[in-house]
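Every protein chain except one is present and positioned as in the full complex.
Letters A, B and C mark the chains in the order given here, with residues in each chain numbered from 1 onward.
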Amino acid sequence: MPPPDPGSAPPPALALHDVSKRYGRRWAVARLTYALPPGRSLLLTGHNGSGKTTLLRLIATALSPTAGRVEVLGRDAVADREAVRRDVALLSHASFLYEDLTAHQNLMVLGRLLGVDAAEDVTDGLLNRVGLSRRTDTPVRGFSAGMRKRLAIARLLMKSPALALLDEPFGELDPAGIQDMEGVIAELKAGGTTVVLATHLIEQGLTLCEERLHLQDGRAVVA
Amino acid sequence: MDKFVKWGLPALTLGLLGWGWWLGLAWAPPDREMGDVQRIMYVHVPLQWMAMLAMFINFVAAVTYLMRQSWKTDALAESAAEVGLLFGTLGMITGAIWGRPTWGVYWSWDPRLTSEAILLVAYTGYLVLRRFVEDPEKRAVWSAVVAIIGAINLPIVWFSVRWWRSLHQTQSSPKTVDPQMVLPLRVAAFGMLALMVLFLVHRYRIALAERRAEVALPEALPTDDPALRAAQSSKVA
Amino acid sequence: MRKTRPLSLLKTTLVLIRKDLLIEWRTRARLNALVFFAMATLLLFSFALGPDTKLLERNAGGYLWLAILFASVLSLGESFRVETENACLDGVRLAPADARAIFLSKALGNALLLLALGVVLVPVMVALYGVRIVTGFGDLASILVLGSLALSAPGTVYAAISSHARARDVLLPLLLFPLVIPALLSAAKGTTLVLQGDPMQQLGSWQGLLLGFNLIYWGVGFVLFPRVIED
Partner (left out) sequence: MIALTSLTSVSSLMVLAQASSVGSGRLVGGWGYVGACYGITVAAFVLYSVSLWARRPRAASDSKE
């Protein structure tokens, strides 16, 4: 991909060019073409197994497409993998958390990997933000599902990504947690982050996102 | 091509192997020291050569796969490993039987036999790994990595075992090469080569068919896109 | 936006090693169990062979390295089990951390662990088998360091592979054992020479073989590991 020249309009935060991903004989994502207009956020809907998670993992470069091209901010997700990874953060079903480390240590590992300045202060601030400031020194093994979700979102915020991919962020959260999560997402958007949100809670999603893409058997369906 | 594999190759195999073994068993003179037992050479040595060749094919296919993914090289690597394992095991068994009258024991920790035994265990591991990974793509990549590492290991094993043995005594296997032994060995080796190719071709077809059953091959992108279908049907109408 | 700067390969490796050692420290009960497992292995060799002290003395080096090898299978498997639990390996590589840095950190961390295990086991071996360290501690240390490194580099690649396969507990030793035979052989021979004296100056060639093994497999692992963990 040639880099976008600086004079022209900004590249879409996310562009899919005929993207397919195969697992064995099954096409989890099949010939998906889509471009997200700049400054907008995307709501992904669809039943279980419709390809939402696979699509998010493709965008996050956790998977490579079998065919087609994923572009994030104008950069190819395979050829320019390293740079795309710096811009993208994924909140996935798997929490990416080390069970044997504390909340604080988990965030510090990521902070150091990213080369975050003053990682200690940032970590404390983030733990405070997600309401875990009283449990910072408890190993994750003792956390409830909701607390893991909060810590995972703190992990995502540590990266302050240009594109945030949220896979079922409201799952396993109590009503207060859902409200907090909505606040976090609104904050991310206010800070200039593009959000791609996959959720069953279509109502919440529609208030947060301007665009919508409905998936069925890995294909886009006009909603 | 298909006809050759089906009829020509088996006939060639039987002919060459039969001729070579007849030469080896009846025509060639017995060895000066080992007598008739030496006739094992005409089956043992070609087996070893073909095992090496098959393992080499496996290595090349694995490297090729990592450079450019294709189900064909993956299938070839799998077939070569299995056929190589068969030839290698037989080579080792015949070697051990040969060792009995020559050295008085079946197993002498001769560097060649020992290295081969290690190699065979490594390739058994390779085939077991292939069984235990369900995702065909991951299986192909991982087994290619294992094949490459295993092939690199072979010379290291060879040197280390030879060193390790040389501290005790050097095992020299007497090989007085009579010109009349060369011909049967050559013919038998070509026969064995034909047989290996025959096995390889058939095993490769099986492997490729298995891959076909497991994956929609990459060339076959899904085409039943509703939008596309609609466009086509409108064109027809 | 928060200020971040990309780390060098070395820096990333150090961060990851620090994380792995922190996890080992926080789960030190597991670590203790590993040490006792290795000690029990040493002890069992002496039971299996009966009270023939001559035999034990002569083969002490081999038994030491067999104990380390068995323990290494457990520790290698464990070091990747930690990473697969919540898909942490995905989290690390998407952070992003260079896959080669992940290899280096895992392999170095495991080598460090095996080295520590070796240091603990040597006095146990001396006591159990009645051997003496003849040629000096420097030689023994070099064999321990080279041997641990030699087990952990290919071990890391294979542990990464088998951690995602079915029957991983069987698969790892099946893949690893034939591969590390040269390393095991030279480490055991080298240790035996250290314990029984080296009149014919053979120690150097075994050290050389170990060094060569290390160079090859650290190189191969460095190149191939990214293919193993990236999709």
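One rule holds for everything that comes next: a residue touches a chain if its C-beta (ideal position, glycine included) is under 8 Å from a C-beta of that chain, and two chains touch if they have at least 3 such contacts.
Not measured: the values here are computed from a predicted model.
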Across the complex, visible chains touched by the hidden chain are B
Sole touch to the unshown chain from B:70, B:94 or B:124: residue B:94
Residues on chain B facing the left-out chain by the touch rule are 1-2, 11-12, 14-15, 18-19, 21-22, 25-26, 30-37, 39-40, 43-44, 47, 86, 89-90, 93-94, 97-98, 100-101, 195, 199, 202-203, 205-206, 208-209, 212-213
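The rule we apply is simple: only the chains that are shown with their structure count from here on.
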Higher number of C-beta pairs in contact (B-C or A-B) found for B-C
Per mean C-alpha coordinates, the chain lying farthest from chain A is B
Here the gap between chain A and chain C, centre to centre from mean Cα coordinates and rounded to Å, is 37
For the pair chain B and chain C, the C-alpha centroid-to-centroid distance in angstrom is 32
Per the C-alpha centroid definition, the whole-Å distance linking chain A and chain B comes out as 47
Among all residues of chain C, those touching at least two other chains are none
Each of the following residues of chain B touches two or more other chains, namely 134
Chain B partner, complex, touching residues on chain C are 154, 157-158, 161-162, 164-167, 171, 174-175, 177-179, 181-182, 185-186, 189, 202, 205-206, 209, 212-213, 216-217, 220, 224, 227-228
Given the complex, residues on chain A that touch chain C span 60-64, 81-82, 85-86, 88, 90, 92, 94-101, 105, 109-110, 112-117, 122, 139, 155, 158-160, 191-192
Note: in the complex, chain B contacts chain C through residues 66, 118-119, 121-122, 124-126, 128-129, 132-134, 138, 141-142, 145-146, 148-150, 152-153, 156-157, 159-161, 163-164, 167
